[in-house]
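Apart from one protein chain that is not included, each protein chain of the complex appears where it belongs.
Right after this comes chain A.
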């Protein structure tokens, strides 16, 4: 791909998200989403691999369907109530349809099926863009409509996403699919809390983006896309591989690591809202996710698989070049938890 075209596409990827962020009108928000989808498509097929093309086709079809649903719901809302503003929707038909469309865009549970398939077909960098940057625009819309959506729909989608995200990842051996299911589960937590505390949902998204960035970049560093490759990845970069264990545990949400913060605050907020059973079920579904993260940890660093002696030395001979983003996000993934009071004071309250 020509660097000029690449720059144009990256620029438009930013433009689409920025437009959706900046708009208070449904038509402009929809245009931003469409620009975003259009710009990512050639980036996804950059490798021209049949798997990538297949994944791109699936992605395009789902995103186009979701965008058409958003357009349909917002025009029928404008027809019924004469209101184009995003946060002023009032008709239940429009809000429910928009919620389902945004769930399809984000890959939330009842309509999540495209997500693992698409991520699996792409290389790790594009998968990273897809599971971080591409979530931002739909999430901004979700934040604005969440107060008008039926709370039952939000709760059901959220709980189902955490459940499916944990359940679907159980038997996977492909890292990209596991990361996709992890994305589904994390977004489920955000949707669960978004009706009670939108800033908390935003904070969860931010922390999820940091954590998944370090996971994707670490896997990219050792070029591992399956659990088998992960088992010998320590030979390429022993330090990052031992940190990968902690990154995965942070994604799982274990206490001394950053990933614990959103789960902790969300559970606290749910209990404060007098919904202890919901908090209980959400925590139980997190156990399902914990299982496959632990399985990955076991493969990465808690066991050393047998190998020939020449295979044990690549880290001495060819030093791996890490992305400059990786150390930053890894540190944030591992050590942000002590900042919880400050973040609470700045963001939530």
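Methods note: a residue touches a chain if its C-beta (ideal position, glycine included) is under 8 Å from a C-beta of that chain, and two chains touch if they have at least 3 such contacts; residues count from 1.
In this text, contacts and distances are computed from a predicted model.
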Can you match the unshown chain of the complex to its UniProt protein name from these: "Nucleoporin Nup43", "Coatomer subunit zeta", "Proteasome subunit alpha type" or "NADH-ubiquinone oxidoreductase chain 6"? "NADH-ubiquinone oxidoreductase chain 6"
Of A:9, A:29 or A:215, the residue in touch with the unshown chain: A:9
At which residues does chain A meet the chain that is not included here? 1, 5, 8-9, 12, 28, 31, 34-35, 38-39, 41-42, 45, 48, 50, 53, 56, 80
